[in-house]
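For this depiction, one protein chain was excluded, whereas all remaining protein chains were kept in their positions.
Per-chain residue numbering starts at 1, and chain names A and B are given in the order in which the chains are listed.
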Amino acid sequence: MTDDTYKQGTYRPSEQEPPKPKPIADGVVSRFEHVLEVDPTLMRRFEQQYQPVWETKRIVDSRWEHLRWMHDHFADEVLVAGEESETGAE
Amino acid sequence: MATKPKSGTRYDPNADGRLQEEFVEKWRDNAYGCFSSGHKFCREVCPVMQVTHNENHSPTAFHANIVAMEQGQVSVEDVADDYVHCTQCGACELRCPNTLFTGDFYRHRTETVKVVRAMRALMIDTGLDRQNWQVWNRLTDELKNEPVLGVGNGQPNGQEHVRDWADGLNIPVGGETIMFVDCEAAFYRTSIPRATAQILQKAGVPFGLMQEQWCCGGPAAEMGYVEQSRAFAEHNVADWRAVGANRIIAIEPHDYIHFTEDYPAYFGESFDFEVIQILELVAELIRDGRLKLEKPIDRVVTYHDPCRLNKRKGIYEAPREILRAIPGLTFKDIDHVTQWSYCSGGGGGLPIEKPEITAEISRRRVDLAAELEVDTLVSGCVWSERPLAAAGSEAGIEVLDIIELVADSAGIEVGERKGP
Partner (left out) sequence: MVTALEDSVVEELGATLEEDGAVLTNVTSRAMRARVPAPFPVHRWFEYMPQVVVLPRTAEQVSEIVKFANQHGIPVVPRAGGTGLADGAVPLRGGIMVDIKRMDEIKEIDLVNRTVTVGPGINMLKLNEQLRKHGVMYPDDPASYPCSLVGGRIGTGGWSLLGARYGHTRDLVVSMQVVLPTGEIVEIGDGGGRKLRKSSTGLNLKQLFTGHQGTLGITTEATLELVPRAECEFAAFFAFDDYMKAHLTTGTLARSGLATLAGVVLFDERKLAYLRRDDEAYIPQPDWVVSAVAATLYGTRAEVEPASKRVMELGRSAGGKYVGDEISWGDWASRHDRYATPLHGRLPSGEVVPMCWHCEDAALSYSELPKVREEWHAIVQRYIDEYGIFDDWGMFAYTNSAYKPWGDYLVEIDVGIWEEKLNDETWAGWVNLKREIAEVSLRHGGSITACHGATRVGDAELVPTEMGSAWEVVKRVKRALDPNNVMNPGKQMLDEAYVSSDGDGSG
């Protein structure tokens, strides 16, 4: 599970409307911490879907779970350098 | 322009192909979102494909057909049978990189379940109903519940019997919190609602039942009978309002899906009910000490992640927390990501039209459990338990619902009936 343990088993309609996007970079916005999205103005020819908050959380959580699974599928232990980013982006 | 017929009537509007054109127009982006990739990450996780190996049944084909329709090369009649081959488990649309890797970024994901439902609705609107589904939904409309016991031979169907499972439990009707009991639990595996109700009572969670408990309408939606689904939803919501409910406990994954996806889609902002999935509530009750599990259960178990909890909703931790809290249990787990490709075959109307495929999917699921050398396969979905239990009895593995285990460990005499 991700650190943000969103309770998928408790559905509150009032919590489902996504927050307003904030610009992050060229063509990129963000509504949730650590979750990036395309600038909606670029999606004119191919429309976005309505994606309630729980749906976004489910996709993000599932992605992290999948990545964990993929590491574990190929090796018993995953080593990383144990060092911080030198590009300042993490 | 041809008027849309009532569901279930035979009608052929395709003299001008208008309905098919509208369908293609509506689902075009979905179709090209898949077709432009075509990499088929979906195939290996699809429980139907694992059995049939027929590319016609792949989610890729479900989307590509729409492009072919746009080109006028294929009609709904050509593809109708293919779209029966789906349990709507959601594995494909979750595993698809268009969802898993960029679905949140673009606010556009693969929506195979919606595509399949929409095609099934088009089949009905063009007079191409599947016979068994048509009968099933007609009976549901008559009984206001799914005919899970069959009809005839004095089976206790319908409203006079929908609360029979609660005999002796003194559950009030109405209140702020309603426990919604789906048809399979209310009529077939009545141990589940009895166990759930007594667990909630023991933990001091107040709840009531509906005045008129109709089918949630989910199966009708899955089989393409959209108008019927909506009519049932309207009834249920009216009933909830009539008794002052603002919180619905869904004890069954299909209902949880339906109340958190279809009902909000039908009613928009006016749908203001909080919906609780029972396993998350029970995990909380155990964690908070409001439900004590003291009786050891001497079983070696593995857990079947219901598709509609795990894949469709991301609910996989709560049931595991529950199982780990049951004393005496040996729990051999298969992780929830591996289980993206597992299924019982019980959903999406598949057992009604293609029971042999459901049986094979369940047989394979039980085989995977048998490899772990367990005596019990525990599920969190009543609809999965019928086909799994049938396969389990062949393999010498008992199939139980997680709620039944919890009730047992909480010292509750459920007074059960598991199936007729």
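Here, a contact is a pair of C-beta atoms (placed from the backbone, for glycine too) under 8 Å apart; a residue touches a chain by one contact, two chains touch by 3 or more.
Since this is a predicted model, take the numbers as computed values, not measurements.
Q: For the chain that was dropped from the view, give me its touching partners among the shown chains.
A: A, B
Q: Which listed residue (B:Tyr32, B:Phe267 or B:Phe331) would be found touching the missing chain in the intact complex?
A: B:Tyr32
Q: For chain A, enumerate the residues touching the unshown chain of the complex.
A: So the residues of chain A touching the unseen chain are 24-28, 34-36, 38, 42-46, 66-68, 70-71, 73-90.
Q: List the chain B residues touching the unshown chain?
A: Missing-chain contacts on chain B: residues 29, 32-33, 35-41, 43-44, 53-56, 58, 60-61, 64-65, 67-68, 71, 73-74, 78-79, 82, 95, 97-98, 100-102, 105-106, 108, 338.
The working rule: only the chains that are shown with their structure count from here on.
Q: For a test of understanding, state which residues of chain A touch chain B in their complex under the given definition.
A: It comes out as residues 1, 5, 7-14, 16, 35-38, 40, 43, 46-49, 51-52, 54-63, 65-66, 68-69.
Q: Which of the residues in chain B come into contact with chain A in the complex?
A: 29, 33, 94, 99-101, 103-109, 111, 256, 259-260, 264, 269, 271-277, 279-281, 313-315, 317-318, 335-338
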